[in-house]
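The complex appears here minus one protein chain, its other protein chains still in place.
Moving on to subunit A:
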Amino acid sequence: MGEWWTTVPIGTSMGNYEISSISHVTMSPSRQNNLVSSLPLSRSSYNVISAFCTEDNMPQCISYINQELDSLGLCSTRIEASSPGGATINTVPALNAMYEIMTIHRRNMCNLEELEKDQLKTSSNLDHIQMNNSRLKDQLELSIREKSGLHETERQLQLKIKTLQSCLKTEKDEVQKLQSIIASRASQYSHDAKRKERETAKLKERLSQLLVDRKDKKLAMDVLNSLGRSDGKRSHWKTTKTTASHEGEMYKSLLNDYEVSQRSLMLENAELKKVLQQMKKEMIHILSPRPTRDDSLDQAESDGEEKVGDSSRETLDQSCEQAREQLTNSIRQQWRKLRNHMEKLDSQASKVQNQMESNKEVAQRETHEDEMERMRREVQQCKEFIHAQQQLLQQQLHTSFDDETAALLNDCYTLEEKERLKEEWRLFEEQKRNFERERKNFTDAAIRLGREKKAFEEDRASWLKNQFLNMTPFTDRRRCSSSDGQSALSIRSEPEMRMSSTKSPPAKSLNHAAFSTPKPTQSATVPSTTELYRTLRLIPDGSSSRHSKQGCWPESSTIEDGDFRVKSNRIRCGDLSIFSLGGDENSLT
């Protein structure tokens, strides 16, 4: 049925339906007689049924239906008349049959629907395919046209090629022809030239012959008196001897030239050999410090080479071929080794570089720290070293103290040192005095402040007391007391100024003062003292460390010792003294 459809051209679904029914007819000819009844079934079944079964033909109908049911494969349900020949039928099997038939019918309907759907789909598919087909046909046509066009152009091109090839051929022929023409002309020309040349030669010959024959009178030389030869010799007759001598001279000059050139070449050679030797030496020198890394075989080889080099050096002057070979060989080997070494180094360097790049920063910091640590250690070592030197020097000086010159020098230095110390002592004394004064001032001020504070407290108490009564009489008094406090502060700032002018308030002494001050101010209130502290502390902070150190000198209990040390160090030379001072500094700090 499907095959049949495909051949059928485009048609509506209705038409299809009809055709299918027709096919039904053709397929089941047994139902031919029912054709009329089966067709209008859908439209008006009742009329047909009424036409089908009448009370008269009931059994036939039943048998017919049974037959039909059998043919439909429903053998189980047989419609039977309730009574033979009766007008009624047994309802249960009839209903069953009907039900069966209905289910079959429904199934068929479903199938039909599906089939219709399928048909629709396929028809649309068909449409699509047909459209595709037409399109492809168009394409095909187009490509066929294109193809033909291309064929045409190809043909044309081939034609062109053919013409060009023929052209080329003709051109080639032309070229060949021209070449042959040129060649023939050249040969002709050269032949002619030769002929002409021969002719001219002949002519020349003839001309000279003629000139000779004519005995040209004009051809002459008119010399007043003939000259001597430039070398003063007389001319010789031409003999075989002279020719031989000429030959000899020629060969001599040739030989001379060759000798000269050989000499220059020898010189150059020697020069080059020298260069080679030097190169070799340098290579050996470069390569020798690292034989431990190479295997023993290598080293042995190099040893051998060294020997070879020596021998070649010995035989250098002889410029023997063997020696030269040895030299070049050894150089070559050394060079190879050097190159290998260089390559190795290169690879190492690149590796290192890579590593560097990978952990560059970390490494840098690490190295930096390491470096710092190393340097610190070094400094420490140096210090220790200097210290040891000092001690040694001192010991030495102790031992050689009774030396007269040493004593003399010592005296000189001690004198100088004493003077310096005296000055320092004076300075210290002055500072001390200043300090004492300062302390006194401070304590005085503290006491005064305490007193004032006390007075102020009293005043305040009284003022508070009187506040309730009347305010006017107390205000004046209070103002007076505050002004007093200000004046006290200003007085205190004065010695500070003085101290700064005297330029060296020693830190230690200050501390001492700081320790000592609380004693008198214990009675006084705390805030004022702290204020003072602050103001006073500003001064030692501003002063330079040198001053504080100077201040320290006399303060330290080892005045004698330090004095002596400096003295002893100064004995030898200024440099030492500087070192020793540095050492002192270090020890102090």
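Following the convention adopted for this analysis, contacts are C-beta pairs under 8 Å (C-beta built on N, C-alpha and C of every residue); 3 or more make two chains touch, one makes a residue touch a chain; residues count from 1.
We take it that contacts and distances are computed from a predicted model.
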Quiz item: With one chain of the assembly withheld, which option in "WD repeat containing, antisense to TP73", "Sodium/hydrogen exchanger", "MPH6 phase" or "Pyruvate dehydrogenase E1 component subunit alpha" matches that chain's UniProt protein name?
Solution: "WD repeat containing, antisense to TP73"
Quiz prompt | Touching the absent chain when the full complex is considered, from A:R107, A:K121, A:R198 or A:H398 | solution = A:R198
Quiz prompt | Listed residues A:S148, A:N225, A:N354 or A:N470, member touching the removed chain | solution = A:N225
Self-check item: Option from A:E114, A:D138 or A:E247 whose C-beta touches the chain left out
Solution: A:E247
Quiz prompt | Chain not shown, touching residues in subunit A | solution = 193-194, 197-198, 200-201, 204, 207-208, 211, 216-231, 235-236, 238, 242-243, 246-247, 249-251, 253-254, 257, 260-261, 265
